[in-house]
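Here the complex is missing one protein chain, while the rest keep their positions.
Note that the chains are named A, B and C in the order they appear, and that numbering of residues resets to 1 at the start of each chain.
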Amino acid sequence: MKEIIPIKIKKDMKVSELVDEMGGAGFGAETISKASQVMKDMFLDKDCKVFIGMAGAMVPAGMKQIIIDMLDRADIFVTTGANLTHDLIEAIGEKHYHGDSSVNDEELHKQGIDRIYNVFMKNSVYEKLEDLFEKYFSELKDCVNVREFLWKLGEMISKENPKANSILLKCYKKKIPIFCPGIADSGIGLMMWGRIAAGKGGTKIDVFGDMNEIIDIAWTSKKRGIIYVCGGLPKNFIQQSLQFSKGADYGIQITTDRTEPGGSSGAPLREGISWGKMNPKAKFVDVFCDATIALPLIYGAIKDVI
Amino acid sequence: MKEIIPIKIKKDMKVSELVDEMGGAGFGAETISKASQVMKDMFLDKDCKVFIGMAGAMVPAGMKQIIIDMLDRADIFVTTGANLTHDLIEAIGEKHYHGDSSVNDEELHKQGIDRIYNVFMKNSVYEKLEDLFEKYFSELKDCVNVREFLWKLGEMISKENPKANSILLKCYKKKIPIFCPGIADSGIGLMMWGRIAAGKGGTKIDVFGDMNEIIDIAWTSKKRGIIYVCGGLPKNFIQQSLQFSKGADYGIQITTDRTEPGGSSGAPLREGISWGKMNPKAKFVDVFCDATIALPLIYGAIKDVI
Amino acid sequence: MKEIIPIKIKKDMKVSELVDEMGGAGFGAETISKASQVMKDMFLDKDCKVFIGMAGAMVPAGMKQIIIDMLDRADIFVTTGANLTHDLIEAIGEKHYHGDSSVNDEELHKQGIDRIYNVFMKNSVYEKLEDLFEKYFSELKDCVNVREFLWKLGEMISKENPKANSILLKCYKKKIPIFCPGIADSGIGLMMWGRIAAGKGGTKIDVFGDMNEIIDIAWTSKKRGIIYVCGGLPKNFIQQSLQFSKGADYGIQITTDRTEPGGSSGAPLREGISWGKMNPKAKFVDVFCDATIALPLIYGAIKDVI
Partner (left out) sequence: MKEIIPIKIKKDMKVSELVDEMGGAGFGAETISKASQVMKDMFLDKDCKVFIGMAGAMVPAGMKQIIIDMLDRADIFVTTGANLTHDLIEAIGEKHYHGDSSVNDEELHKQGIDRIYNVFMKNSVYEKLEDLFEKYFSELKDCVNVREFLWKLGEMISKENPKANSILLKCYKKKIPIFCPGIADSGIGLMMWGRIAAGKGGTKIDVFGDMNEIIDIAWTSKKRGIIYVCGGLPKNFIQQSLQFSKGADYGIQITTDRTEPGGSSGAPLREGISWGKMNPKAKFVDVFCDATIALPLIYGAIKDVI
């Protein structure tokens, strides 16, 4: 048995040193250190295709830059329509703001402020989005799957604001396969609906049109690494693509959802072994932590070596 | 101020009596009683369109019958692809089983058992599903939106097993608008992909093709009532349809997700007021409880009067 | 493998019938049914000494009557000083009230209202308590252990309000061993301190003076059953008494605390096996649920048969 070594904080300590110290400790600290090790191994393994699934309101919360940086090593990126909407909102120059979660929501509504826990956004951003979708609708509607649609949004950003710091823009430019199985459920969906409802015609985007690509990568890659942030559809969609593959070889999950109510977001990675989604010999770890705390720590600890 | 009255358990007590007693207590007990009252008010209000959003693995967990019964009062039903897949699996005669969440998942995998917390399923169900989708693919692929596709699945069940106790069958027969914005992310999605990948052609199902119907009901109804079970895409999709309506007039949310990490599933209903999704004068309550405990209690308490 | 049977809600359903139906379901519903079965077995086993440990603000929340009823079958009762203080407050005619957890706490303070989540109490109750402790201090200070001190409080209630519906009174009258290892940490503690600080002398209550009695019962009983509500000191104190016994034979734990941060309150009962506190062959179940919801359900389901 390996001894627990109490964490020692030093002056001017680096993030990598802190996470290293956490590896000597137990409970959650140890999981942070393990996750960092798994991420490093996964990123440095050239045979490994990296699948990142990200739910939660990570863009409004200020995780956008870390996502963009991690995309350098992502082979598949799956996220929610909400994150992409907020990415688009920032790409066209709008902002998110610090707020207080205990304010009066009726007051906020009167002031035209939408609240996402302790993050605020002006409701007026939707007007600007409308103009944008009006302008590009004809191009967007002819895409044949969501991935193509999302790259088209990236292309749209490249025209409107080529220097934008944006997930959509980066995926477009670097041709990173990006999926969003719940795209209708988002501000982007609302914008598309607005045009469709106005009689400008439906789209050609087949609701099942992206499955081939993600399953193909899952089944043909030598190794697979998964990073799930906040569960949700992104996790489940990647899990599904792995079901009849050889399973993931590396895995990190960050979630605060409970296991006991049985939902996918709170299910430990270990459960995936029964389904064949996780290889029993994989290196994997579940981190119970707010992702805005855990992700910067885990990624921050390996920035020097990847 | 109203006094707390300690709960008194009596012999042969009815569920409605117990929930009534809970109304005298504080903490979570009080929320169960309030939710029951809100559900009753919502169900008895003839001007109110009822939107039910259900995530979580509610069908494998044995909540199917309660959902089917509640559909008698639902005007919109939104759920996950997983719940519909498991509904379909049961509709064709397959089963879910009691299991132990602490078993060895590698052993389960060898035995062909998939685990969902403490519920087990044989992996062989997928073979039966394949035959079914093979048989009906040509009909399914020509649907133009997910709602039509799901009714078609219901019709398929009506032919294969007309006496099945099934959500899909009931929605088909009673023409209840049923939506599933993440349908690709499910066993049903896998089955459709299988046929498409085999070169039998893509579908005509527009990924944005359902938005008009749900938004139309949300915007034109006199009043709106919402019931969210386990958050997820179903909650968010209904919330979105309410964003530019007058907001919900009644609301019940059952979730164990945390508020602090900022995700939609854990966001209290109150937050929706800032977005205009919830009317500030609405009757609403958040219930922090495993839905398999809370939902039978809440619904059980009003069964006599609705 | 045993099939999952969906819960069917019927009109006029009894609590026992609902919990019985829950036994056919999975996830949390199943744990409620199991807990009910374990409680019945434990209560009907005449060789079994029942240890109840109750933390959380169960008295303010309206669980007092259920506790009092369960004391009919308790051989040991361990709780927090807070619960006993609130029991005493109600015993002398003061009340707890329904409140709103989102109110302005500064306003409450100005109005002399103390808040416990959604339960309110007038701060003026402390004045009445002071008079009481002033009157009985000389008797209280000469007790030699906390159990004797708590019975003395019960005796005090029997004089002041003999018809009070009170935990302390019941334990005194029925000579139920009641322990509170953190008694100093409570309103009762404050009252004792007030007198001591006023120079009326310290007490004779030995801080270790109760251990012999609880350990003696744990070690000499034929069988042991444990019911832990909300973890805390009460759970840990009972667990400790079991450490060098043969371990518990029946166990129920109701808590919403997480396992991962490693604290005793969230530790699953299974962990106690490693310590020898739980017999590996015991019937036991962990229930993840707000105790004000789970306890009335579990106890309500077996009221007819115990």
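The definition used in the following text is that contacts are C-beta pairs under 8 Å (C-beta built on N, C-alpha and C of every residue); 3 or more make two chains touch, one makes a residue touch a chain.
Fair warning: this is a prediction, and the values are worked out from it, not measured in the lab.
**Q** Check each of A:His96, A:Lys141, A:Lys170 or A:Lys277 against the chain that is not shown and name the one that touches it.
**A** For the chain that is not drawn, the touching residue is A:His96.
**Q** For subunit A, which residues reach the chain that was dropped from this view?
**A** 1-16, 18, 21-22, 24-30, 32, 57, 60-66, 69, 95-99, 102, 116-120, 165, 256, 270, 288-290, 292-294, 296-297, 299-300, 303-304
**Q** Applying the definition given at the start, please give the residues of subunit B touching the unseen chain.
**A** Interface with the chain not displayed, on the subunit B side: 26-28, 31, 102, 258, 260-262, 288.
**Q** On subunit C, where is the contact patch with the chain that was removed from view?
**A** Given the touch definition above, subunit C has residues 55-57, 60-61, 82, 101, 105-106, 108-109, 113-119, 123, 144, 146, 181-186, 189-190, 192-193, 196-197, 202-212, 215, 230, 232-233, 236-237, 240, 243, 256-265, 267, 270-276, 280, 290-292 touching the missing chain.
Here is the rule we go by: only the chains that are shown with their structure count from here on.
**Q** Between subunit A and subunit B, what's the gap in Å when you average each chain's C-alpha atoms?
**A** 25
**Q** How many Å are there between the centre of subunit B and the centre of subunit C, using C-alpha atoms for each centre?
**A** Between these chains, centre-to-centre, one finds 36 Å.
**Q** Please list all residues of subunit A that touch 2 or more other chains.
**A** In subunit A, the residues touching two or more other chains are 258, 260-262.
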